Each structure stands twice: as structure tokens, then as C-alpha cells.
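In this view, the complex is presented without one of its protein chains, the others remaining in place.
Letters A, B and C mark the chains in the order given here, with residues in each chain numbered from 1 onward.
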Amino acid sequence: MFKKRTDLALEARELWQESAEKTTRLSGVKASKQRSEGYPVNRVDILDERGEKALGKPRGTYRTIDLTTFWQRKADFFERAVRAVGGQLKELLPETGPVLVIGLGNRAMTPDAVGPLAADSVLVTRHLITAQPWHFAGFRPVAVQQTGVLGTTGVESAEAVRGLVAEVQPALVIAVDALASRRVGRVCATVQLSDTGITPGSGVGNHRAALDQETLGVPVFAIGIPTVVDAATLAADLLEESGITEIDEEKLRGNQQNLMVTPRDIDAQVRDLAKVVGYGINWALQDLEIEEINALLS
Amino acid sequence: MFKKRTDLALEARELWQESAEKTTRLSGVKASKQRSEGYPVNRVDILDERGEKALGKPRGTYRTIDLTTFWQRKADFFERAVRAVGGQLKELLPETGPVLVIGLGNRAMTPDAVGPLAADSVLVTRHLITAQPWHFAGFRPVAVQQTGVLGTTGVESAEAVRGLVAEVQPALVIAVDALASRRVGRVCATVQLSDTGITPGSGVGNHRAALDQETLGVPVFAIGIPTVVDAATLAADLLEESGITEIDEEKLRGNQQNLMVTPRDIDAQVRDLAKVVGYGINWALQDLEIEEINALLS
Amino acid sequence: MFKKRTDLALEARELWQESAEKTTRLSGVKASKQRSEGYPVNRVDILDERGEKALGKPRGTYRTIDLTTFWQRKADFFERAVRAVGGQLKELLPETGPVLVIGLGNRAMTPDAVGPLAADSVLVTRHLITAQPWHFAGFRPVAVQQTGVLGTTGVESAEAVRGLVAEVQPALVIAVDALASRRVGRVCATVQLSDTGITPGSGVGNHRAALDQETLGVPVFAIGIPTVVDAATLAADLLEESGITEIDEEKLRGNQQNLMVTPRDIDAQVRDLAKVVGYGINWALQDLEIEEINALLS
Partner (left out) sequence: MFKKRTDLALEARELWQESAEKTTRLSGVKASKQRSEGYPVNRVDILDERGEKALGKPRGTYRTIDLTTFWQRKADFFERAVRAVGGQLKELLPETGPVLVIGLGNRAMTPDAVGPLAADSVLVTRHLITAQPWHFAGFRPVAVQQTGVLGTTGVESAEAVRGLVAEVQPALVIAVDALASRRVGRVCATVQLSDTGITPGSGVGNHRAALDQETLGVPVFAIGIPTVVDAATLAADLLEESGITEIDEEKLRGNQQNLMVTPRDIDAQVRDLAKVVGYGINWALQDLEIEEINALLS
């Protein structure tokens, strides 16, 4: 069977349901839906080992915010998206303690740049609080790291983060990365939040070792934005829709190797979503209105 | 029948041959192959109205250099590519007279940036020759224009170029633009040269009105580099390869609208090819070795 | 006498007053002060040939908005600055007719990038009105041109603008450029508006031929932002302040040639002021609130 690539728990569950076993019940996984600020939120909880095995992801909670309507630019679309992302994130995070935000990925490669770009919009406060504790008393300490990628640093993102965690000693890490989706409709239109850590490079790049509680010693919250579909996965979906079920994966992969499918205006979409995510992190961490965030970042 | 998108004359001919009429002979079109500096060169000449109608392109000569092996980075791959592109271009161009080089496309959108990036590597000499004619006597006058795109200028590329042609009065125009290919194997792996002018935005963007002898009053030579495949075209090809011949174009387009397929490392590939094209233009226009071009551009 | 460099009419008047002739009255020049949105506005009107000769600038009105307090970032500093610049500009401009906005200067050179960056924030509407006249009925047609600089285009800015004016046929041109100031306190802290056209490159660069009614055939309104002080001018001022009046200009220039004095964080200051100017142009041309401009530009 052709193995379709996805980094979304939501889609891993869909793929499980589409597979031959869909007659049996998916154990160890709980799914639910809600809305936040007008945007649909899909929640998948992986509860135990059976769920982990079925979906191929570590146990924990995964929340996928559907921002499809963001691009219609209706009233307050930006503010609502920030509050949706920020509100869901806030529910996952411990309420206090210093935070290290990691922008994973390659700034020089558009679909992989969403992590670094999001980090650009995060309010950096750790040094201000250290320098003038009385003046910045109301802020939560936040540091930011942009790890770069293995090819330009020679260092795995996980190594670089571990080194900085030892120095900065945050209470938790938030890592932002680009993901691969299985459906083109979810590309640049969804944000997945989870409390399970992240294995960077599942998406566009290839930045392997996991960032999680085990490797870093502190809880790791992941924010992933699908920016590409693997071209072979898209092709396989198209063939299946046309009734072709016998797919020669090796042949299909061989032709489409190293190809990705993206929206035509991915540069603008990645930039806009990165800002939503950066602002959402500020919304979750600091006691500020969006206008105040604006003023502090300008 | 599904209409596959391509801007390559080479592929227009392939599509004609694949179509139902392939039993008849393609009249008004001549094709041939050669090699230049180790790279294959495919030549399609559209000779008359029948050829124009069959391939949907204006009459003239189209030369497609296959740079697939460029990416193996074997000995002198860059210099050979420059001489291949420059040599083919030189065969098309009038030997003397001032030149205006146009970088078409959107610098802020990776696959559409190849025109502006190529223009960055073109030796600009017009002002030097005007200022110090004796000192720059050996050089051919070259001016460069980066038109930007309609969305950020409010002006069609063709209008902008026409305005500058009236001021600069070049003997000829060379326009560089991104193209759409039908085959993923040709993306970032081919360069098409023609003496027929160009309708910008056939590729990634949408910069419509033609640049040609008729609209500009001087001959227009086009250099096109395929940087994307239309996702629906890729899908249609895949379905056909799997034996599905009845394709509902509207449905297929509907799903994949505004999607493009690109290589994963398109940022680097576009940058490298743009440099090849820019240097190739210098090679064709100036009496310089590649090392001399290097020194003048640094 | 050492010739101090300035592009501000305000400073040309100051220099005249400091000069030996300061005992005589400055004829043909009228000066006045006002405030706009909390920012001081200094107005110098050159009325006739005597004024032109005394200040070395063409007759017309010059308004310099003092944005020094902008950097204190007090309440609504951005919105007030936009309204101050936009309001002053609106007083100068004809009320109707299509507009061509020119971003002069070199985007790759920080202090010279203020023109291109301002142009990035201008709402481009010409093509939208052409395509959907009913939908964009309320907007004034605006096109934007970024001319680049002689060294990278081979074409004088004035030639390039003249070519486009012939195609686009605007009722007026607004040109934005970097200036040189004589006082460090005015660098990145003032905006000069005038109805006299502009000779580009007086500031950082060297983009000579004038853009004015005479060369372009339509009125040209200039917006200039001082981003540098000529190092020799700064030095001469310092020496004078210390009581040294005999300054060997050649020697002073010889040492400081090609040096400029800028604020340490010029990259950020240029970016912020360019946005003020771009928004100010929108404020003057379109019937929109700042929030609406924000939404249209995002």
C-alpha cells in the first residue's frame, strides 16, 4: 500500500479510517470538534499505546485550527485567528515560568521559513526583565532561538536547542515548524498545536532528532503549519479518486521525488500565517491586547 | 480533452504528437537536435501558419537547452552552461546595436523571481559608455529594466517596456521570464531561447500583454526558464499514464486551482539558473571571458 | 568658504542667515511655522529669482515636518505622523487625476532605500480601476515605479520616469527620495514636501537629471527624507562651533570623502519612516482611514 505522508494527527486518523481496517473501531483515540473565534477546531487525543500505534504519533493532545476562511479576509480575520491560535495554546501551557520559543526550519526556503518568520513576531522579554525587573514586572520571560538547519550549521536542531535550554533553563519550550499535509486544502490553511514535542523536518526539510520532554528535560509544545503536500501523495490521492487502487509506490515516488505542491502565492501566505502564529504565542504568554503587541513589536 | 499547460515549444510539439491526430504529419514545423558544451539542445522551428496553429505559438525558432546534468555539478558545469546558453543566444541576435534586457516577474515570489535575478547578473554598460566612450569602447551598450508586476506597479510589463524603449531606443530587447513546463523533469532543468517575443506571465504570474516586434517596434528575444508545473497538468499526466483517458478537466482544475508543483530546493535552483542566464547574456553580448565577467560583476 | 551640503530648504535658509550677509534681509523668501497633529511644520516659500539665487533652489513651497518626537513613540505617534505628512501633501496636490508615484534610490543601500521602501507601502489601484471600474469607483488611480539606480539599470531615473509618464499619462507625479541634511538632529527626523520637482541623488546617491514639470510635462511633487549627513559638513560645523572659521575645504573633503554619518539603527529608522511616507501618500490620495489602508495593504 502507498504510504501517504502527513504530519497532521487529524489526517493520520483520516488515513486510518480510509484503510482496510476501517471496519474495526479505532481504539485509544478520542476525537472531537469545537469552534474558536469562528474558526473550526478539530481535536484528536491519543490516549494510549494502541492509539500511538494506529496513528503513528506519540500520545498527547493535537488541536488543528482550520483557518480556511482566514483568506476571505472578513471582519477581524487576523485578530480572530490570533485569538483562536493563542487561546488554544494557552489551554495547553503551564501558566507561569520562563519560555523558550524555537523557530525551526530554513529561512531561505519559502515553505520551510514559517518557523523562523513566526519567531520574528514573538515578543522577546527575557533580557528586558533581567535588566529592569521592576519595569517589566508584568511580562513573562521569553527568549527566542532560530536554530537554522543542519546544512548551514552542521548541528542538529535538537543539539542546538538542548545547549540553549541548559543555559536559559526555561520552564517549557514552544517549537514552531512547517509540516507536510496530505490534502492540498489544508496547506497554508491549518495550524496544529500539540503537547507532544516535535520531530523537526517531517515537513519540508530534514532536521531529524526529536525535541520533546525526554530529549530536552522540559515539556515541549509544538505548533505546526502545513505548507506543502508531498507530490507523490497528491498523485496517489488523485489516482485513488479515479478508482485506481493498485499503486506502485516506488514508481510513483521515483517520478515525483523531491517535488512538492504549494499554493502559487505561498510567499505571502507563509508570511501572513507566521505572523498569526507569532502573535498567537504572544497572546498566550503575555497579558496584552493585540494592539499593544503591535505597538511593542513596531 | 484536458488542456495541458506548457510554455515550451518542445512540449507543445510533444502534446501534438500524443494527441489523436498523431497519425497525420505535423506540417509547418521542423525539429532537430544537437549538443552544445555537452548539453543537449532541442530545436523547433515554426515555419508557417499551419505550424503556428498546430503548436499554438508564433512562428520563429525555439531552442531548448537541457541542463539536467548541470545539477550533477561535474567539471566546468557552470562555465559550460553559460557558454551553451550564451552561444545559442548569440546565434539568434543581431551582432551590433544597443540592447535592453528585461527581467520579467515577481522578485518576491520564488518561482517567478528568475527574470529579476537573471537581470541582476547582467553587465550594465550603457551609462559607462555614455560617460567615458573611449574607456568602454570595446563594450556593447546594455541597459536593464526590472518591470515588477501588475499588482505592485499598476502598469502592465508591456507598457513599462514600451515607455523605456522610446527613451533608450535599443536595437533589440532580450526578455527573461519564468515559464510553466508540462513535465516535472524539465522544471529548473531547461532554458528556452526564441526570437519570437514573449507573452509574460504564461508561467507563474499573470503579466499578460505581449512583448514583441509588433508592440515594441524592435525585435524581442525571449529566454524562458520553466520553474513550475501546473498541478492539474501533472495530475492529468499521471491519470493518463495509469490508463485513465476520460478526464473531467473542470473537476481536476477545481481541486488543484492555484497550486503549483516545484522542486523542494527551488530557491537555490532558481538562483543558480538565473546566474547562468545572466552570464549567458553577457557571454552573447560582450567580448569577455567568464572570469572577466566575474571580476566586473563583483 | 566651506560649502555645506543640504537638501532642505529650511537649512539653506539657515545657512544663508549664518553667512556673512546675514545683516542684509533675505528677499524673495517667506518663512512661517505651524503645527500639524502635534508635529512642528516649518514652511519656506521661495517667491522669485532673488529667493532662488539666495537659497540655491527653484521657487515653490517647501514644508518640513519635524518628526523628532515620533521616536518617543507616544500615543498614536504613527497615525499622527501619517496624517501630518498626508495632510500637508494634500494641500499641495491637485484634487483629482491619476497619479504616478516614484520611489527613487537604491534599495540595496540602506540610507538610499527610503524611496523604494515608501513605494512598497503605496496602494496601487490603476490596474484595479481599469479592470473593474464599477468596483473601485471610489479610488483614485495610482501607479508606482521604482526606477532603480543608474549603476544597475544604465538608465537615468529621469529617462525611465519620462518613458513611463508617456505611457501612463498621469496628471501628476509624486517622487520620494533620500536627502542629505546638514544637521544630524534632522536625519531620520524630518520630511520635506515640495511642489518644485526634485533632482534625485542630491542625497546619498548620484541620480542626476531633474524630475520636474519641465522635463516630465506634468507637475512633480517631491517628498524627501534626510537619512545622512555629509561627514565633511558635520566636521565643518564642529570646527566652526569651536571657533575655527578658516576651513580648508579641499583638505577636509579629501579626508572624509565618501563618508556619511548616520544613526546607529538606520535600518529600522528608514523602514519606519518609509512606512509613514507611503501611508501619508495614501492618506492624501485616497478617501480612507489608516485602518482601511492597513487592511488593503496586508
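Just so it is clear, a residue touches a chain if its C-beta (ideal position, glycine included) is under 8 Å from a C-beta of that chain, and two chains touch if they have at least 3 such contacts.
For clarity, every value in this text was computed on a predicted model and none was experimentally measured.
**Q** Pick from A:L104, A:L117 or A:A143: which residue touches the chain that isn't shown?
**A** The single option touching the absent chain is A:A143.
**Q** If I consider the whole complex, including the chain that's not displayed, which of A:G163, A:G217 or A:G254 touches that chain?
**A** Checking each option in A:G163, A:G217 or A:G254, the one touching the absent chain turns out to be A:G163.
**Q** Give the residue, chosen from C:A31, C:A108 or C:A131, that touches the chain omitted from the document.
**A** C:A108
**Q** Just to verify: which one of A:T6, A:S36, A:Q88 or A:T125 makes contact with the chain not shown?
**A** Only one of A:T6, A:S36, A:Q88 or A:T125 touches the chain omitted from view, namely A:T125.
**Q** Which parts of subunit A are in contact with the chain that was left out?
**A** Answer for subunit A: residues 120, 124-128, 141-146, 148, 150-156, 159-160, 162-168 touch the chain left out.
**Q** Please give every residue of subunit B in contact with the chain that is not shown.
**A** Interface with the chain not displayed, on the subunit B side: 73, 78, 272, 295, 298.
**Q** Tell me where the left-out chain touches subunit C, residue by residue.
**A** Those residues of subunit C that touch the unshown chain are 108-110, 184, 204, 231, 234-235, 238-239, 242-244, 252, 255-256, 258-268.
Convention: only the chains that are shown with their structure count from here on.
**Q** Just curious, how far off is subunit C from subunit B if you go by their C-alpha centres, in Å?
**A** Taking the mean C-alpha position of each chain, the two centres sit 39 Å apart.
**Q** Where the CA atoms of subunit A average out and where those of subunit B average out, how many Å apart are those spots?
**A** Their C-alpha centroids are separated by 37 Å.
**Q** For subunit A and subunit C, what's the span in angstrom between their mean Cα positions?
**A** So the centre of subunit A lies 44 Å away from the centre of subunit C.
**Q** For subunit A, which residues are shared contacts with two or more other chains?
**A** If we look for residues of subunit A contacting two or more partner chains, we find none.
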